[in-house]
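Reading through the structure tokens given below for one structure.
One protein chain omitted, others in place.
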Amino acid sequence: MIRELGFIDILYLIAAMRWTLALTAIAFLGGGLVGLIIALLRVSPALPLRWLGGLYVHVVQGTPLLAWLFVFFFGLSIVGVEVSPWIAAAAAYSIYAGAFLGEIWRGCLQAIPKTQWEAGASLGLSLAEQMRYIIVPQALRLAIPPTVGFLVQLIKNTSLAAVIGFIELTREGQLTTAVTFRPFTVYLIVAALYFALCFPLTQVSRRLERRLHVAR
Amino acid sequence: MTYSLQFRDVFAAWEFMLDGLVLTLELSLVTMVSGLIIGMAGAAGRVYGPSWLRTTIAVYVEVIRNTPLIVQLFLIFFGLPSAGLKFDAKTAAMVALSINLGAYSIEIIRAGLQAIPRSQIEAGQSLGLSGVQIFRYVVMFPALASQFVLLMLATSVVSQISAEDLFHMASIVQSRTFRDFEVYIVVAAAYLALAIVFRLLFAGLYQLVFARR
Partner (left out) sequence: MSLVELKDVVKRYGQHTVLDGVSLTVEKGEIIAIIGRSGSGKSTMLRCINGLEPIQGGTVAFDGTVVNDPATDLRKLRQHVGIVFQSFNLFPHLSVERNITLALTVVKGVAKPAARDLARAVLQKVGLAEKIDAYPDQLSGGQQQRVAIARSLAMQPVLMLFDEITSALDPELVGEVLKVLEDMARDGMTMMLVTHEMGFARRVANRVVFMHQGRIWEEGPAAETLGRPKTPELETFLGAVLH
């Protein structure tokens, strides 16, 4: 049934943004957990652990996100596991975000001078205590601007979930186009909505970055 | 239901996948060149141009960097025909990817152009014009190389407008063999191999051009 593009469609598109944000949040939580583990692996004193973390990062950063989405959505259902678009998307994005966040956070941990670790160790603090009281608090400050920057990437990347039928802004755009036959207008609105989400965050990240460099 | 991994059917379709790989490579290389050109022209305009040009380029860069690639692709492939501009899938892919990469390249090259070597500030004397130039390119290179690898991976998106790239071919093989898991694992491995090759090539290029100084 073809109908005219109306205000109601724009409202539906705006409403679909909540799924974009929900998926972003899940990806950030899942990816954050994975990223934390990866970052710790990569700075661990044990070589096999560092190697493992490195392997994970290189593999995930060298493969397209679409591949992960398809592996989890189509692949798992063939093996007999019932997979909804939500589960497939959550898994794929967590793996994807985990690699990138892990790299960012590893960089922040390694940016803390070795002398800070030594000072802590010389006072009798264990490795875990050094991390908790000395290294992580400092690394956290460094980590905020690039993490916010990656959040923007994540929001944009949720658009790919449309490809496995996940209902978010881009998918809603596809569906609206199918009904109204106005792809140009619809996708322009979709782009504008993404811009409204991403641009403010980009600015925040830039401001945080500037403030960090001034403070140093 | 037990499932045994069988890669044979997937490997049997290797010629098919090769066709897809060729398009992926073609798209990647063409886009890198055009993206670089847009990047250099745009960065120059952004840094040295008149105020209206600087603003226009800044807007272009911000819009592209804050919207998803797939939406840009859909806009160009599905949307432009109603405005009179009809592209086939392959051309639309090249246009969208170039415009996208161009924006990111402008930022990277601009940062490189505006980077002043620390030693120059600290020593209070000029490294000599050629020294500064080399430093700028040294700053740009790894970031650009990174972006190019990301672009190569991102070309998979064009499968969604039925451009017959590696990813699209994988979907076809999947629908024929029903070996979903295996197909996408093989495809992921293929992209990984490509990414590794690209990274090695760029690293080699860097060594060749810069490391000898």
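For reference, chains read A and B in written order, and residue numbers begin at 1 within each chain.
As a convention for this text, a residue touches a chain if its C-beta (ideal position, glycine included) is under 8 Å from a C-beta of that chain, and two chains touch if they have at least 3 such contacts.
Please read these numbers as outputs of a predicted model, since none were measured by experiment.
Novice: Among the chains you can see, which ones touch the chain that has been omitted?
Specialist: A
Novice: Would you mind spotting which of A:L23, A:L109, A:I134 or A:L193 touches the chain that isn't drawn?
Specialist: Among A:L23, A:L109, A:I134 or A:L193, only A:I134 touches the chain that is not shown.
Novice: On chain A, what residues meet the omitted chain?
Specialist: The list for chain A reads 115-116, 118-126, 129, 133-134, 137-138, 141.
The rule is short, and it goes like this: only the chains that are shown with their structure count from here on.
Novice: Distance between chain A and chain B based on Cα centroids, please, to the nearest Å.
Specialist: The mean C-alpha positions of chain A and chain B differ by 19 Å.
Novice: Report the residues of chain B in contact with chain A in the complex, numbered from low to high.
Specialist: 1, 3, 62-63, 65-72, 74-75, 78-83, 149, 153-154, 156-157, 159-160, 167, 170-171, 174, 178-181, 184-185, 187-188, 191-192, 195-196
Novice: Can you tell me which positions in chain A touch chain B when the two form their complex?
Specialist: Its residues touching chain B are 59, 61-68, 70-71, 74-80, 152, 156-157, 159-160, 162-163, 170, 173-174, 177, 182-188, 190-191, 194-195, 198-199, 202.
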